[in-house]
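With one protein chain removed, the remaining protein chains of the complex are shown where they sit.
Now for chain A:
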């Protein structure tokens, strides 16, 4: 049953919106070590997709390559109708592709508001106020701390800032790399709720997440990666019952 899902051209549960991201036979890696061996995924407008898999499956490499921080060795990345495979990361950001990187990577020495302003760097100055209002509405805590250096905040607050900062660019696609990693349980909940809220507002997002509960709570469908390959794809309900998904998350043979 799951093999059948893997062979399907359009994974079940896929939206019928416009194609925002299409990755074709992507091969990439760090230095000389190949980590992705030909990945095909696609994301359509308005959907929330999760990329799941065990450590070393290549999830972070995949997001980094899509965002342009890592070079694609072979294959193609199409975003919003354009072939962006050879574009720099900064050009992809300006085109509407935003990544919330693993470990949050907020600018620790800058204030919350300076971080958010930088998120809108690729946009006209006039749109900043509107962007700030949206982010502060989603994360009221950030507003209270807007003059505080980002490095002095808790992990959960920094994650909210990292997400808010990415939203400031009004992305057509929001990529999130392990947003709940290393957060306290309460913060995990807050971040998950915010992502559900975003997905409900028709934000297109692709989420890498080791917390299966969060991943399945936020996304409508997903891809299971294993050692640099897509093993299966399907709706969240299908994936939830797939023994290979259990194995990936628990690191042990399926029962």
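In this section, a residue touches a chain if its C-beta (ideal position, glycine included) is under 8 Å from a C-beta of that chain, and two chains touch if they have at least 3 such contacts; residues count from 1.
One rule holds for everything that comes next: contacts and distances are computed from a predicted model.
J.: Among "Branched-chain amino acid ABC transporter permease", "ATP synthase subunit a", "Chemotaxis protein CheA" or "NADH-quinone oxidoreductase subunit J", go ahead and choose the protein name stored in UniProt for the chain not displayed.
T.: Per the UniProt record, that chain is "Branched-chain amino acid ABC transporter permease".
J.: Just name the one of A:122, A:148 or A:247 that touches the chain not displayed here.
T.: Of all options in A:122, A:148 or A:247, contact with the hidden chain holds for A:122.
J.: Of A:89, A:138 or A:196, which sits in contact with the chain we cannot see?
T.: From the options A:89, A:138 or A:196, the contact with the absent chain belongs to A:89.
J.: Could you tell me which of A:108, A:133 or A:184 touches the chain that is not displayed?
T.: Within the whole complex, the residue contacting the unshown chain is A:108.
J.: Since one chain has been left out of the picture, which residues of chain A touch it in the full complex?
T.: So the residues of chain A touching the missing chain come out as 67-69, 88-90, 93-94, 98-99, 101, 104-110, 114, 117-119, 121-122, 125, 149, 151, 155, 158, 165-166, 169.
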